[in-house]
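Now for chain A:
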Amino acid sequence: MDILNNMLSGQVPIEAYLGVSLIMFFAGIYGFLSRKNLLMILVSIELMLNAADINFVVFNRYLYPGQMEGFFFALFAIAIAACETAVAIAIIINIYRNLTSVEVGELDEMKE
Partner candidate 1 sequence: MGDLGGLNIMAEQIIFYILAVLIAIFSVLAVTSKHIIRSATYLLFVLLGTAGLYILLGYYYLFAVQIAVYAGGVMVLFIFAILLTNRPGEKVKSERKDRRIAAGITSLAGIAFCGHIIYWNINKVYSLVVPDEQKVQEIGLNLMGTEKYQYLLPFEFISVLLLACIVGAIMIARRR
Partner candidate 2 sequence: MNFLSLFVLVPALMMMGLFVSRNRKQIQFVTATGATLLMILSGVITFMYLTERAVGNVAEMLFTADTVWYAPFNIHYSVGIDGISVAMLLLTSIIVFTGVFASWKIDPLPKEFFLWYCLLSIGVYGFFISTDLFTMFLYYEVALIPMYLLIGVWGSGRKEYGAMKLTLILMGGSALLLVGILGIYYQSGATSMNLYEIAKTTIPIQAQYYLFPLTFIGFGVLGALFPFHTWSPDGHASAPTAVSMLHAGVLMKLGGYGAFRVAIYLMPQAAHELAWIFLILTGISVVYGAFSAIVQTDLKYINAYSSVSHCGLVLFAILMLNQTAMTGAILQMLSHGLMTALFFALIGMIYGRTHTRLITEMSGLMKVLPFLGVSYVIAGLASLGLPSLSGFVAEMTIFVGAFQETDTFHRVLTIVACTSIVITAVYILRVVGKILFGVIQDEHHKHLTDATWFERISVVTLIAAIFVLGSAPFWISNMIGESVLPVITQLAK
């Protein structure tokens, strides 16, 4: 109980935030490397971006509390992520229309 008390007393440590984003990021990596479906890859990318966002704001808050760089960076990142998702999904749908598949392994028409 004491341990729990000790742990829970005080601020949330920065490491905890970083740990969360770390797990999120590498979950994203895992998904990016292991999935074949383009949408799933996109999901993984979103995860990674999100993890990065968290890191930005956490560092901003903990290390440079008076400034807003991290905050703005996260803001812009969200905007860009939105753009990227929109374009990516447009491409995916287009691919699906042409090739009726969204599996990366099968999308090698351009290669050969």
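FYI, a contact is a pair of C-beta atoms (placed from the backbone, for glycine too) under 8 Å apart; a residue touches a chain by one contact, two chains touch by 3 or more; residues count from 1.
The candidates were selected such that all candidates are chains of the complex that A comes from, given by their letters.
Just so we're clear, the structure is a prediction, and the values are computed from it rather than from any experiment.
Taking any copy into account, the candidate from 1 or 2 that touches chain A in the complex is 1.
Interface of chain A with candidate 1 (complex): residues 7-20, 22-31, 33-37, 39-40, 42-44, 46-47, 50, 53-54, 57-58, 61-63, 65-69, 71-72, 74-76, 78-87, 89-94, 96-97, 102-103.
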